[in-house]
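Removed: one protein chain of the complex. Kept in place: all other protein chains.
Now for chain A:
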Amino acid sequence: MIRTISVDKITENIKEMCIEANHFLSPDMDTVMKEAVDKEESPLGRQILTQLQENLKIAGDDMIPICQDTGMAVIFMEIGQDVHLEGGCLEDAVNEGVRQGYTEGFLRKSVVKDPLIRENTKDNTPAVIHYEMVPGDKVKITVAPKGFGSENMSRVFMLKPAEGIEGVKNAVLTAVRDAGPNACPPMVVGVGIGGTFEKCAILAKKALTRDAGSHSSVPYVKEMEEELLEKINGLGIGPGGLGGRVTALAVNINTYPTHIAGLPVAVNICCHVNRHRTRTI
């Protein structure tokens, strides 16, 4: 059975999700942020984490975006293959949702039309959209506005297979150490291992949208997530990069098959304002 969905519905949902994501943290992020206050040993670090708690309250109560960098809108669309979309071009509908969300929601327009000419598009479009065809008759939309303080500190490493798991761990620690205070710690670290050059980057980005505190279903990957979180929190960077125990709130790793000659690793760093909202239509 083919199910028909109007693209207007997609526009409406994306608009709402852009506004929600920028004013309210998702429950998983809210929980790890609260836990961080108790875990932190540094007095200044605790003060900063408490300030961030207050910031979240003001953001929700007064509808002021959590962070002024309301991001470039990254959108994952999982489209069931039994869905027929009607009423216009899907890509236009997605961008229309972003346009309405960023305009009506008083969100910052941070997108420039050309990477070198750099003229602002004034409505935060276009979004970066990742499409995936999946079985079923639903459309699952994840909106993840991404700030660039942390995006700028993200890295791709094309490791040699012989470097193995230690090479991967070193790559992640190197990226986090170099990011330091610039990425607005405490951060969430999304890691993609395997695939190709571009695939590992998308895996890392998608890893950021997985709930903080959840783990990979692959036992060795789960162990690596736990070990890396502990190692990152031993780097001393701390809240705001001003010293402390809570440097990362979560390490989320996604893997994919790769080539006999390669071991691609992408580290996508996100600040504590790790925004993601998912809805299924």
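The rule we apply is simple: contacts are C-beta pairs under 8 Å (C-beta built on N, C-alpha and C of every residue); 3 or more make two chains touch, one makes a residue touch a chain; residues count from 1.
Basically, contacts and distances are computed from a predicted model.
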item: Missing subunit (named according to UniProt) among the choices "Fumarate hydratase subunit beta", "Extracellular ligand-binding receptor", "Phosphate transport system permease protein PstA" or "DNA processing protein"; value: "Fumarate hydratase subunit beta"
item: Contact partner of the left-out chain, one of A:A21, A:I66 or A:V176; value: A:I66
item: Sole residue of A:Q81, A:N120, A:T174 or A:T280 that reaches the chain not shown, by the stated touch rule; value: A:N120
item: Selected residue (touches chain absent from view) among A:I10, A:V32, A:I48 or A:L90; value: A:I48
item: Candidate in contact with the missing chain, chosen from A:G97, A:G190, A:G240 or A:P264; value: A:G240
item: Residues of chain A (touch criterion as defined above) contacting the omitted chain; value: 41-42, 44, 47-48, 51-52, 54-56, 58-59, 62-70, 106-110, 118, 120, 122, 149, 152, 180-182, 184, 231, 234-238, 240-245, 271-273
